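All protein chains but one are shown at their positions in the complex.
The block that comes next holds chain A.
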Amino acid sequence: MRRPLLRIVLVFALPAVLVGVWWAASAGSEDVYWPPLGTILRTFPEVWTGERWRGDVLPSVLRLAAGYALAAVAGVALGTLVGSRRRVRAVCEPVVEFLRAVPPPVLVPVIMLFAGIGDTMKILVIAGGCVWPVLLNTVEGVRAVDPVMAETARSYGITGVARLRDVVLPSAGPQIFAGLRQALSIGIILMVISEMFAASNGLGFAVVQFQRSFAIPGMWTGILLLGLLGFVLSVLFQLVERRVLGWYHGLRDASRRS
């Protein structure tokens, strides 16, 4: 039973060292903008009370979830359409390349014009930024369906919805998940940015609010919390991916062994 122990040590070694360095370097700091880590950690439970979780964290997470889900569904659906029709791809490719080159934060003022400053705007901003990696990866994945598999499906009369569900989408699965993973980090960035522009709650709003009211340790706790949120989401993502793409990891391991 030494190996799991070793793994745990390896996983936590670097974070522990970094926290230790931060702690030691900032201990006794008099600088208002660089409070000691000890102070920040003591402030954490004071700042993030039940009310703040309900009033700031939850709305942020819900908006992220809604925007991300919207982007995932739209990206996979459009990507499948574009990827499986050569004509559609030829027409769409230049436009898609242009649109994805536009930095998503610049959409915030534009979307504000017609969607206001409410949740709709923030969800649209998150979705608008997340959709591109999902879309492009889905297109690539759908295009790359193995020709022998495609012919097998055709020769057995597997067409239409069954072909999509049982052949095309699973085959594109690894690529789609690569896109979803990129989209997740973009989503968190846009969640924060959209809340910094015009908002009355949310994690991004809270961090800006602390900074403006010179509650510097509070601002740092917000940043820590955002980092933790990203970490937790990425772990959750990995769990889902392991489940859905279990076959892919098994196949890769099998071909690596042989």
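In this section, a contact is a pair of C-beta atoms (placed from the backbone, for glycine too) under 8 Å apart; a residue touches a chain by one contact, two chains touch by 3 or more; residues count from 1.
By definition in this document, contacts and distances are computed from a predicted model.
*Asks:* Looking only at the UniProt record of the hidden chain, which name from "Spore germination protein", "Cytochrome c oxidase subunit 2", "Phage shock protein A (PspA) family protein" or "ABC transporter ATP-binding protein" is the right one?
*Replies:* The correct option from "Spore germination protein", "Cytochrome c oxidase subunit 2", "Phage shock protein A (PspA) family protein" or "ABC transporter ATP-binding protein" is "ABC transporter ATP-binding protein", the UniProt name of the unshown chain.
*Asks:* Just to verify: which one of A:Leu14, A:Val32 or A:Val148 makes contact with the chain not shown?
*Replies:* The one listed residue touching the chain not shown is A:Val148.
*Asks:* To test your reading of the contact rule: which positions on chain A touch the chain that is missing from view?
*Replies:* 146, 148-149, 151-152, 154-159, 162, 166-167, 170-171, 173, 247-248, 250-251, 254-255
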